[in-house]
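This is the structure I want to talk about, given as structure tokens.
Removed: one protein chain of the complex. Kept in place: all other protein chains.
Presenting chain A:
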Amino acid sequence: MKSLNKLALSAMMGGVLLFAAACGSEEAGKTSDAAEVNKQLSGEVKIDGSSTVYPIMEAVAEEYQMVQPDVKVSVGLSGTGGGFKAFIAGETDMSNASRPIKDEEKAQLGEKGIEFTEIKLAFDGLSVLVNKENTWVDHLTIDELKKLWIEDGKARKWSDIREGWPEEEIKFYSPGTDSGTFDYFNEVILDDQPIVQSATLSEDDNILVQGISGEKNGIGYMGYAYYLENKNKLKIVPIDGGNGPVEPTNDTIESGEYAPLSRPLFTYVKNESVKNEEVYDYVKFLIENAADLSEEVGYVRLPQEEYDKDLAVLEGLK
């Protein structure tokens, strides 16, 4: 009887141990590379830039802190432009951007003798959205988007855009001109021409969501993550970029099918900083975990080759 009890007890303990080991190995699997390095680093990694990229960097920094608690990582959100200014001034090691670096910014970096490397982190799909009760818009072409959003001095109704649509005035909602989202839309659709004057501009995407969901004739655009969180309040518009209407989903954004409204998100790393072990280690951790973490915060992962390529480039910098 006694031995039976002992047997049961040891079996139970064995089970618990096995379970713990299984959990442990799963955890280890996620951060295997960190375990492989296993050396405690210290030092500082300074990051600033786009508030669109911030959630990804926050997630990466948070995870990294658990692996290397002594490395002081700080992530700011001065915006893409503000981030580059600090990057040019030599104040940061990495600069996040929701658009590729501009030529003038490149030139200024060149003047200061700062060499940098571009790393793609994830995709963000710009989503065009209308009200739930809007039954007529089934898709929009790029030309129709231009007709909708570029100011030409005339008030516009749905019937002006396509035959058979109701003769009701359209209400526009757009992110504010300081946001990278607006910059991107400007580049792809507006072509530097003024945005329709009656548009409500707001830096707060929640206001756009409220506006479009409360106005039957509302139309607007915002980051894919925002659409995902507000799926039940808004209707997404498939976009025809020349090869038939495509709705933004993780698959169509990752494959590049949802063109031209999906944009890559970047971070720019100062080459000189990578020579510091802690920055190198952080960037490596970033590239290895960017796919999963960016998906977790609402963006779309890149194809694996892109990350592999970035890793190879990073090794070259060391």
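Here, contacts are C-beta pairs under 8 Å (C-beta built on N, C-alpha and C of every residue); 3 or more make two chains touch, one makes a residue touch a chain; residues count from 1.
Heads up, the rule we're going with is that contacts and distances are computed from a predicted model.
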{"item": "Chain excluded from display, named as in UniProt, from \"Fe-S cluster assembly ATPase SufC\", \"Tryptophan synthase alpha chain\", \"Phosphate transport system permease protein PstA\" or \"Spore germination protein\"", "value": "\"Phosphate transport system permease protein PstA\""}
{"item": "Selected from A:41, A:75 or A:145 as touching the chain missing from the view", "value": "A:75"}
{"item": "Per the touch definition above, residue among A:109, A:170, A:225 or A:314 touching the missing chain", "value": "A:225"}
{"item": "Sole contact to the chain not displayed, among A:205, A:254 or A:278", "value": "A:205"}
{"item": "Residues belonging to chain A that touch the chain removed from view", "value": "46-48, 51, 54-55, 57-59, 61-62, 65, 69, 72-78, 82, 86, 89, 91, 203-206, 223, 225-226, 228-230, 293, 296-298"}
